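Input: a single structure, listed below in structure tokens.
Only one protein chain is missing; all other protein chains are in place.
On to chain A.
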Amino acid sequence: MSNIAAARIQREFKEVVKCDEAAKCAIKVEMVDSDCMELRGEIAGPPDTPYEGGNFILEIKIPETYPFNPPKVRFVTKIWHPNISSKTGAICLDILKDQWAAAMTLRTVLLSLQALLAAAEPDDPQDAVVAKQYKEDPQAFEDTARHWAQVYAQAPCNNPGCSAKVNQLVDMGFTETASREALSMHSWDVEKAVEYLMS
């Protein structure tokens, strides 16, 4: 890793640890290896969103050419969001691509991701199925996102209906993950989900 990248990450790391948002437990970052090439970020789901109360883990990889090129960031925690792949966690966000600027830091990246959770961009989607649901059936989207946050990001439980449907499919012999995905894709229509799983 080049000198400038290593020195920057060290400083940015300190900046995140000391910042106000960290004090409020909204963002957090940890070293994964000692040479700073890989970090683990954590953001809290923003209030008044389906993600509220959840903790979302991020994988952050720093390229050699940092800060002249953006860090590679991916959600490790599974999440239901139009701009984040429900399968891989890949993120579609302009500042992590062509709109990156060398003056941005880990802190601004984490805060931007938090803002993305609060304000999705369904017209520039990463996950087309999620984006379609977001636009066409906002209530189903909110239920799904909340359910996923509860299952994968330890958000408090307040919609037992979804879990019941998942259990219904599990009892039919499907795995829990597959059942949840099928139900999520079909806006919790059990029949359609079963049909999808059988095909």
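Methods note: a contact is a pair of C-beta atoms (placed from the backbone, for glycine too) under 8 Å apart; a residue touches a chain by one contact, two chains touch by 3 or more; residues count from 1.
The rule is simple: contacts and distances are computed from a predicted model.
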item	value
Among "inositol-phosphate phosphatase", "Ribonuclease", "Cytochrome c oxidase subunit 2" or "RING-type E3 ubiquitin transferase", the UniProt name of the subunit that does not appear here	"RING-type E3 ubiquitin transferase"
Option touching the unshown chain, where A:Gly41, A:Pro67, A:Pro82 or A:Pro125 are the choices	A:Pro67
Touching the absent chain when the full complex is considered, from A:Cys25, A:Ala102 or A:Cys157	A:Ala102
Residue numbers in chain A that touch the chain omitted from display	3-4, 7-8, 11-12, 15, 65, 67-69, 99, 101-103, 105
